[in-house]
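Entry: chain A
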Amino acid sequence: MLIYATRTLDCASKTRIHYRMPEPLCERILDIFPEAEVVVNRFSKRVAGARDHFVLSRTGGYHIAGILGDVRIVATFGKTARDGDACEHTIARFESALCSERFGQVVQRVRTAR
Partner candidate 1 sequence: MPVYDIPFQLDAPHRRCVVGGEPMLFHCHHYNTFLQRTIQQDADFVDSRPFLVGAAAEVAFAQFSSLFARVDAIADRKRLATSLYQWAGLGTFDLTNLDDTGGEVRTENSHYAMAWRAKFGRSNRPVCDFASGWLAGTLAAIYGLSAGSFSVEHRSCSACGDSPTCGFRLTREAPNYTVFNPVGTGALTEHRPQAIPATPVDYDGILEALTGMEIVGDTNGQIPAFGVYLTRHYANYYNRISFEFERNLHALLGAQGIEVASPLLIEAGHVCAFNTFGGIMTSPEWDALIKPSLKTREDWVHGIVAAINALGWGRWQVTTLSETEAEFVIHDDYESTGYLAMYGTSDHPISYLAQGAVAGVMNLVYHGDVASNPEFTAEYYNRLFKTEGSYAANCLTSKAQGDEVTSFRVRRAVAEAALYEAV
Partner candidate 2 sequence: MATANRILYWVRLKGDVEAINRLRVKVVRSLIAHRITLEQMDATRNVEQDLIQELRLAASQIVQQKCPF
């Protein structure tokens, strides 16, 4: 049960991590950050074959997007990479929550530069 994480930067130098989960995501992911604003776009009701998309966000903290029933999560953290510790703290909290909620046991990092 490994979660693979690829770390990069977004176009405004925020830390962005692409996670690949060991199993398709279920609605439990929506509860992972109690303080997050949660938006679920029920695309499956609009377009045949489409799946539902979610965003967990907190301004200046994180923007986590994914698809229910899929294994991919795209998470952007902090205001900028210069936020340093605060950003890393949020990442650690998110990854710890993923593990404790049994989405996966280990996070492996592969770093790439944008």
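Everything below uses one rule, namely that a residue touches a chain if its C-beta (ideal position, glycine included) is under 8 Å from a C-beta of that chain, and two chains touch if they have at least 3 such contacts; residues count from 1.
Here is how the candidates were picked: all candidates are chains of the complex that A comes from, given by their letters.
All figures in this text were calculated on a predicted structure; none of them were measured in a lab.
*Asks:* If you had to name the candidate from 1 or 2 that touches chain A in this complex, which would it be?
*Replies:* Candidate in contact with chain A: 1, the rest do not touch it.
*Asks:* Can you name the residues of chain A that touch candidate 1 in the complex?
*Replies:* Checking each residue of chain A against candidate 1 gives 8, 10-14, 37, 39, 41, 43, 46-53, 57, 59-60, 63, 65-67, 70, 72-74, 76, 112, 114.
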